[in-house]
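Excluded from the complex is one protein chain; the other protein chains are retained at their positions.
Note that the chains take the letters A, B, C and D in the order they are written out, and that residue 1 is the start of every chain.
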Amino acid sequence: MNKFGGSLGTWLGKVLPAVVFGALFLGFWEWAVKFFELKPYFLTAPSAIWEQFVKNFPLIRGAATVSGTNALVGLVAGTVLGVAMSFVLSRFKFLNQIITPLAVALNAVPIFVLVAVLNNMYSITSEVPRRIMVALVVYFIVLVNVARGLTQVSSTHVELMRSYAASDVAILRKVRIPNAIPFLFVSLKIAAPAAVITAFVSEYFGGSQNGLGSRISSNIANSKNAAGWAYVLGACLLGLLFYSFSVVMEGLNRKGRAR
Amino acid sequence: MIALARRAAYRTAMFLVALALVVVIWETYKALGPVDGGKLLGVRILPRTSEYAMPHVWDMFSRFGRPEVRGSDRTVFASVLSGAWFSFRLSVAGFVLGGVIGVGLAVVMARFKLVQRGVLPYLVVSQTVPLIALAPLVVSWGGKLEVGPLVWPRWLSASVLGAFLAFFPIAVGTLRGLAAAPAASVELMQSYAASWSKTLVKLKFPTAIPYMVPAFRLGASASVIGVVVAEISTGLKGGIGRLIIEYAREATGDPAKVYTAIFGAAALGLTMAGVVVAVDVFVMRNRPKESIT
Amino acid sequence: GGSDDEAADDVAEETVEESTDEAAADTCTTPTPVKLQLQWFIQAQFAGFFAAQDQGFYADQCLDVTIVEGGVDIVPQTELANGNVDFAISWVSKALASREAGADIVNIAQVFQRSGTLQVSFKDKNITSPEDFAGKKIGNWGFGNEFEIFAALTKAGLDPAADVTLVQQQFDMVGLLSGDIDAAEAMTYNEYAQVLEAVNPATGALYTADDFNVVSYEEAGVGMLQDAIWASGERLASDAAYADTAAKFVAASLQGWAYCRDNVEACRDIVLAKGSKLGASHQLWQMNEVNKLIWPASSGVGYIDEAAWNRTATLSQETKNLEGGTVLTAAPDAGAYTNDIVTKALDILAGLGVDTSGSSYAPIDVTLNEGGN
Amino acid sequence: MSAVNIRNVSKAFNEGKPNQVDALRDVNLEVQQGEFVSLIGPSGCGKSTLLRLIANLLEPSSGEVSVNGKSAVQARLDQDYGMAFQQAGLFDWRTVRKNIELPLELKGWEKPDRRARADEMLQLVQLPEFGDHYPWQLSGGMQQRIAIARALAAHPPLLLMDEPFGALDEMTREYMQGELLRICAATGTTVVFVTHSIPEAVYLSNRVVVMSPRPGRITKVVDVALGADRTEDTRNRTPFFEAITAVREGLRGMHAAHVGMGNDDR
Partner (left out) sequence: MSAVNIRNVSKAFNEGKPNQVDALRDVNLEVQQGEFVSLIGPSGCGKSTLLRLIANLLEPSSGEVSVNGKSAVQARLDQDYGMAFQQAGLFDWRTVRKNIELPLELKGWEKPDRRARADEMLQLVQLPEFGDHYPWQLSGGMQQRIAIARALAAHPPLLLMDEPFGALDEMTREYMQGELLRICAATGTTVVFVTHSIPEAVYLSNRVVVMSPRPGRITKVVDVALGADRTEDTRNRTPFFEAITAVREGLRGMHAAHVGMGNDDR
């Protein structure tokens, strides 16, 4: 009982400031819109956005499903590819030396400009370019992290395995892979929100008009700001969903592990 | 120093090899791949090889030498270069702005746990707001700002959007870094009866630097992305983002040309990252190698 | 209001034209600063304004005009309503939507009398009327430029959300040429030209008009009014100087358009000199096609035709988009447009001896080169 | 006036919560000026806590701590003590000299004065030529000497050390012990020293305080009769071995019980 009370207290202590801050922020926003009589084409009140969100919920959910599916497919594909590639790279030093600088370079580049190119490669009516785009972004994040996890193993562990006359495969299975798993989850935490954002940005260059990104720009272009921001709210929720999912995954993985 | 130069040279060489490899793969696929791409279960998973989809690499590079519009003596190369330079300056401005905001936020959050708990979740949320929704707002509001003779120059909107993307990794990285000072060092400062600000300057910032550097690197590329998107979005003229969209409009007639702008964007991103790395090497020159991650 | 220190503004500066006309200097000591917001990048679509600037028509009216380019996400009428600019160019339906959202803006001159929107498709797709859109992949640009398509679909008894696949086009026409899109949205003066500037891989020569079917929304009876000059309603009502400036601005702008009607190639060169990245033949084509949308103007250039206005307003209320919404929920109020300003402007122009109806206008023939060069 | 006076001090962490830890209970200890006192005891018995109480990095739950006749807070604000930890804890981004100067900087000393004092300290720890090196260019033993130099830089009358030699190998450690004795003798500094090593405690101290855990208490105080002048040979003399045996006996009983419970701390 006591313990429950305590954990409830700390939970409240953690969440309450965020709730209070959020409420204050929204309150100020609402007040500012009212007080300065800001016109809806300029800035809409949170209440109007919420109204639109509720009203258009089925549409928003539909659009979020499309963008979310793109993000999810890209996330999964990018993760699988990234993990596979990091295995290959950790095995073949030379490839690593070639791929890593390329990965680092591509990471610094605003790769979303490739969407237009991918659209032309794969057809603009297809969701594939967007998914490839997401996968590409996720791939590099996962690759860099997991490769680090596979190589940064404790030298004591490796020596121990060698003292057992263990093969490279055994070392991979028993030392490197378990060691890389936390790195994978850390990378997912970065990659999950990045996947969602990339999915929106990819819609920016054209293609099917069924995702959140295209709905947002179309509504705002038509001065339907409240509706546009209702979709933005949907986008935030989708991003949060992905982020929370990765945090939960990491938490699950951390159970039964140190720190 | 010599070892450093040698390593840099080796890395450059490796990078060039990697690029060459990409070119070879591109051209090989273009030569051998199916013109209409490869489909699996009705979904095209292999790209098409038409001129529209995959122009020849030499076509892309040959465009650099051409005049931008017929009759003008300004080459595409000159345009791309000046566009990249323009966007570079905006990105630097955005990066600096984002850096100041990010570090400032991190310091406040490190100082007041309550602020951290209240604000941090919204920083995550803020990054999921698509730039396209924000761009018109920033432009409109910026246009309204007028302090005496100072008006809001239009490019500042792009830099602000760059800063919007850049501040987040910087704030998070710095926050982590500020918390990274070893307990013993913190106690040491306490034993000197050092004030909070003294502790910040003499201990916390120096220990945070190894965490801040990768954060700044992320921030730098985020700032580039923000600026390029903002240029497209707000129609700001002179930068690489604008060039991308202008050349993209010509893709119907000249699919290779847009790649020159894409290469320009790549060079821009690399330059930004390079600047951060150079600053990193400079700042960390007196630190043990292991602490650089 | 507009600020007089654009010099501090690096970017805008490029579009500032110093007043060069000595004659104006006599009567005009401090020209009134004016900012005009375009809805897209510099191109011949806005040639009249650049010509007015270049030829000193604005200076003659004692105006110092700064022309601000648009961008993908810049909503010109919002910029106007926010007071960041003095006038804005916008399509009527989009601007009316902003007005309904509270933006106090008024159409003071309807530059384009006709709609220039087409739906272009390859001959073999057999798309010759909106009825043929059924089941097809229909390209559009989004950003509010798609309502004529929706209107045509609605008129043809099709549901935009279900009976066609809507695809947002990129900034190029590759989607059409690669066959990804069955019919692509195109402006007569721009994207249609792009298609005709591309090489047909089958023949090795440029595509020709014979390769395509074209559906014109103007001809289909769902044309909506496009480029118009918008001003701030509140300032028109309360600020006599602004109303005066508006008349002068419209007059000089229309004078610019008349100049471009008569000097097609000179206007192409003005636009090119302003830094448009599109090629010369493309710009010439565009100039010529834009002229066709303006001239002849039977009631005088810029005059807002009530019938066309009403059609646009009705379509805006009845046309459902993807989300089932309409552009407007109610009919626009009477204050949404006024012919007062343009009438004054036409008077000014009459005084200058400018032909404002272009009754003898005849388009020229333009040959497009590869890539528009 | 005693250098440190601890009267009936108790310290509990997380007081009143379910996870309360009684780190110290009813501890009394007086350290004379110039005395060298070692604290020894199993892990978790509250040695570090006691040191932190003296340093006023923690407040006692009850009881009083006075340092040099003032309250512990006042002593900290006056910087009456220097402190050194198991890890040298030097700042990697400062040169060795700037590390030593740190406490002086915070006291607001002028640059030339700081520099002079730092050089003096470098001399004292016999590393005069390393002032411009960075800490990571030095061996562990050298770093530890710099940390001691830093602790001594402001000439504090009291030195608090928490396992300062724990990370060194035995040979370097013995050497450092000799150095510490020499420096303290030269400056007349009082030292409170935490260690896990019995020979170390005995070799260095005038008194060895043996503590036991749960709750932390002082169970035994061993006087070491080795005189002021200690050399390498001291380690081979009978009083040395006798004191070692006495301390070990003090620790023995509690440790057996401790391990038997199967939850010895790290």
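Methods note: a contact is a pair of C-beta atoms (placed from the backbone, for glycine too) under 8 Å apart; a residue touches a chain by one contact, two chains touch by 3 or more.
Because the structure is a prediction, the values reported are computed rather than measured.
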Full-complex contact with the absent chain, from D:Asn8, D:Asn28, D:Ser43 or D:Gln123: D:Ser43
Option from D:Ser2, D:Gln32 or D:Ser197 whose C-beta touches the chain left out: D:Ser197
Hidden partner interface residues of chain D, rising order: 42-43, 127, 129-130, 139-143, 169-172, 175, 196-199, 232, 235-236, 241, 245, 248, 251-252, 255, 258-259, 262-266
Contact footprint on chain A, counting only the chain that is left out: 154, 156-157, 159-166, 170, 174-175, 178, 181, 256-259
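Note that in this section only the chains that are shown with their structure count from here on.
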Per-chain Cα centre nearest the global Cα centre, belonging to chain: B
Of B-D and A-C, whichever chain pair has more C-beta contact pairs: A-C
Whole-Å gap separating chain A and chain C, where each centre is the average of the chain's CA atoms: 40
Rounded Å distance between chain C and chain D, as computed from the means of their C-alpha atoms: 82
Centre-to-centre distance between chain B and chain A (centres being mean Cα positions), rounded to whole Å: 18
Residues of chain B whose C-beta touches two or more other chains: 48, 52-53, 132, 136, 140, 232, 248, 251, 255
